[in-house]
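With one protein chain withheld, the remaining protein chains of the complex are depicted in position.
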Amino acid sequence: MRKSLFNKIILWCVILFLLILAPTSLDMPSQSVVRAICTGLAIDTSNESGKLEVTAQILIPEAGGQYTQKLSLVSYDAKSLEESLEMMEYQVGKKIRMEHCCFIILSNAVCERNITTILDYLVRGNNIGNNTLLIHTDGKSKDLLSATSNVNSSEVDNLQVISEYNEKYLFSGGANLLSFYHDYLSPHKTSYMANITMIKDDKSGGNGGTDQSSGSGSGSGSESSQGSSSSDKGNTQEDVVTSDGSVAIFYKGKCARVVTSEEREDFNWLDPKVEKAMVQIENVSDNILKNATISYTIERKKMTHKFEIVNNVPTIRINFDLGLQTEMVLQGDESSLPIFDDYINDAVTLAFAEKIDRAVKNSMNIQKEHGFDVFDYYKEFSINCNADWKKYLSSLENPDDYMKGIEIFTEVTCYSAF
Amino acid sequence: MTELTSRQYIIVASIIMLTSKLVTMPSVVFSSASNDAIFSVIINSILELLLIFLITLAIAKNPNKGLFEVLKSKFTRVGAYIIIGLIAIYALARVTFCYEELYSFFLELLYDEFSPYIFAIPTFFVTGYLAYKGARTIGRTLEILFWFILIGTIVSVVCNVGFMSFDTNMPYFQNGIMPVLEGSGSSAFYFGNSICLLFFMGKVRIDDNLVKKTIISSSVIALLIIAFCFIFYDVFGLSMQYILFALSQYSQYDPFILELQRLVWLSAIVDITKLFCSTACLAYCLGQAGKTFMQSKTTLLPILTTFLLIFSLATILHYDLLVMIELVRNYISYITIGLITLTIIICIILSISRRQNAQKFIQ
Partner (left out) sequence: MNIQKKIEHLKQKFSQTSDFATRELVTKSGENIAIVWIENVVDQLLLAQSVIAPLQDINLHNKNADIFTIAKEKMIAFSKLSEPADEKTFIESLLNGFVGILFENSEKTLIVECAKWIVRLPAEPPTSAVVEGPREGFVEDIITNMALLRKRLKTPNLVIDKLKIGEETNSQIRIIYLKDVADPKIVNKVKKKLEEIEIDGIVDSHYLSEFLMTGKHTIFKQIGSTEKPDIATAKILEGRIAILTDGSPIVLTVPFVLLEDLQSSNDYYTTPARATLIRYLRLTAGIIGILLPGLYVALLTYHIKAIPIKLLITITNSIQGIPLPPLLEVIFIIFLFEILYEASLRMPRYMGLSLSVVGALILGDTAVKAGLVSPPAVLIVAITGVMSYTLPEQSSQLSFLRLIFTILGGFLGIFGIIVGILFLIGYLVNMDSYGAPYLAPFAPYIKADQKDGLYRKTFMRQRTRPFSLQNNNKRRQSNDGTDE
């Protein structure tokens, strides 16, 4: 009897609870109607000194709208990202949600200051995903954002495709919010992000670098005035989002240098993750060929590092084992000789050794010049010779300048990939 | 009366072991031990395995008798009350922490705003229902959900293996062994859950291989936790300092599934289910303690009292997880170490005594 009374009390409590919730729940509209969904963010410097021009790409639903709908842009100038977003919320009349934000584009001017001070608001909040792509652009980031405003255009995907490609085949391709912070907080304090530019062109097509896919696709450009959302029409010129393979390298949160595609090829040699590449060796002369130009695909690249500190000089010895496949052999104006096997001999190995040595020196010089440590040699030295490394660091006037004293030597072995 | 099969006991032990280890524990350990956090986790896991081994041994050696009776015969009535009281206080802190964690996890992961009171009523209702219905219901419910939880956890761990570099936190022990010990000490609270397993004494059908099986499965769970922490620390490195809820961030890391990034789903649902289950287990244990103290025949009143206590405690702490974590790191964990030591001693004493009225059950 008592039990059934208790059950009844529980049942009534549940019903009461549901009744309390009912009025609000039954009338609760979809979040997508009452929230502004931000899909991308562009941060520029404002004309007013010290202010940021923040542009958000926002989905404004249209009744019966299609999947190919264009996204609107909203801009606001303010001192901080937080303030801009807050002011945008007033403009749009909805709370801006950042969960669907796929990328944050930062202009060159913005990157001259420590961007972690700008992005701190985003990282600390739970609103945005860690995997949000960070993109550096030479021009105005707002323009790049407007080129990706058409959801169905390939430009949105293009940013991802480029980043994905970069991650796989090139050093330091895609950086997301968390990996940027990860590197920024590490002792080497060096982080990087892809440099993606936008060109205006009559026809779509890539004019990218030598060894990466270039973005192609179409989307109409848009201009929006401050404080208003706009969806552009009538601009016939097409914007093409493209990456020439250049990378913006950040040191202590500031953009220290944009490494060009040629320079980046030099960096690629030092990156163990980049395995495949196409390489051209010129002026190969031996008993068969004279001043020949040979193209190789590096099918496998195995790097063996040796870190040591000799007489307080940190030294890195890198042994490259390259598995090569001959692609093309040219001698003067003549086409390739009938060489069927892979053409690999001492002359080729020597040519490779010279090329790699040059590239490594170049990349090290750039690193030494700006003080950044792209491949985290700090950690490698700490692991391999911790005591000596600490001694070395303490001997420096400024321990952050440790890169300057590092010497690097390379050795190359080539073999046929087959 | 045996209410749990040995398989159910093993599952309950595994789920209790997994409780909140994948949510806030990694960041709490990291904040103390920094790069060497993984060693703190390993040390604590070994300690927990030892605890589970001894508790299971004690349970296996004392079949058909409740915890209170067994303790009473060894440590007198007053001693038994004191021991159960201490464990109950720990269980109360643990359940309250679980509730707060559950609430904060929901708020972080799925909701923009969510009243703690609206959260509390259904949570108390469902965990209270399971706890009230007893060990058999809890055992069976967990039996149904176990594979779902385990596979979900493994998937969310494995998904991130690709981003590992294995040397992110190297070199280890840069500041000696002290940070590791500090990390262990400040997170011991998370590793003491198994103490509550004592309340299942006399309710488990004892198989020949119960202890062996429990240790094997617990070791697997411990390895899973260690693997999780290792991958987690490796993937996030020093950016851990921005992270409180490990699992929620974990699933968002993959940069190339932007469109399908909602793996957060899996972790959310799996982890929330897991938290619910373990909360129900802990609430059951607390209910049993309450039953002993109140000398009540039914579990209804102790359970209601328990939830009233949890609710009051959570309200006093304003449902603020950070406050609770600070308390845990600075005080409660160190008290837990004492409790774990005490439990180990008690279990050794209970295990040494001859197995009385041992009865074998063959299914």
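Note that the chains take the letters A and B in the order they are written out, and that residue 1 is the start of every chain.
The working rule: a residue touches a chain if its C-beta (ideal position, glycine included) is under 8 Å from a C-beta of that chain, and two chains touch if they have at least 3 such contacts.
No experiment lies behind these values; they were computed from the predicted model shown.
Considering the intact complex, the chain excluded from display touches A, B. Between the chain not shown and the residues B:Gly79, B:Pro122 or B:Gly162, the one that touches is B:Pro122. Of the candidate positions B:Glu69, B:Glu143 or B:Asp320, contact with the unshown chain belongs to B:Glu143. Shown as candidates are B:Thr5, B:Thr96 or B:Asn193; the residue that touches the absent chain is B:Thr5. On the side of chain A, the interface with the absent chain consists of residues 18, 21-22, 25-33, 35, 37, 39, 59, 61-67, 69, 97, 99-100, 102, 151, using the contact rule stated above. On the side of chain B, touch with the chain left out of the figure occurs at residues 5, 7-8, 106, 110-112, 114, 118-119, 122-123, 125-126, 129-130, 133, 136-137, 139-141, 143-145, 259-262, 264-265, 268-269, 272-273, 276-277, 280.
In this section, only the chains that are shown with their structure count from here on.
Considering their complex, residues 6, 14, 17, 21, 31, 95, 102, 123-124, 126, 129-131, 133, 160, 163-164, 167, 174, 176, 178-179, 181-182, 185-186, 379, 382-383, 386 of chain A touch chain B. For chain B in complex with chain A, the touching residues are 108-109, 112, 118, 121-122, 125, 167, 170-171, 174, 236-239, 241-242, 248-249, 252-258, 261, 300.
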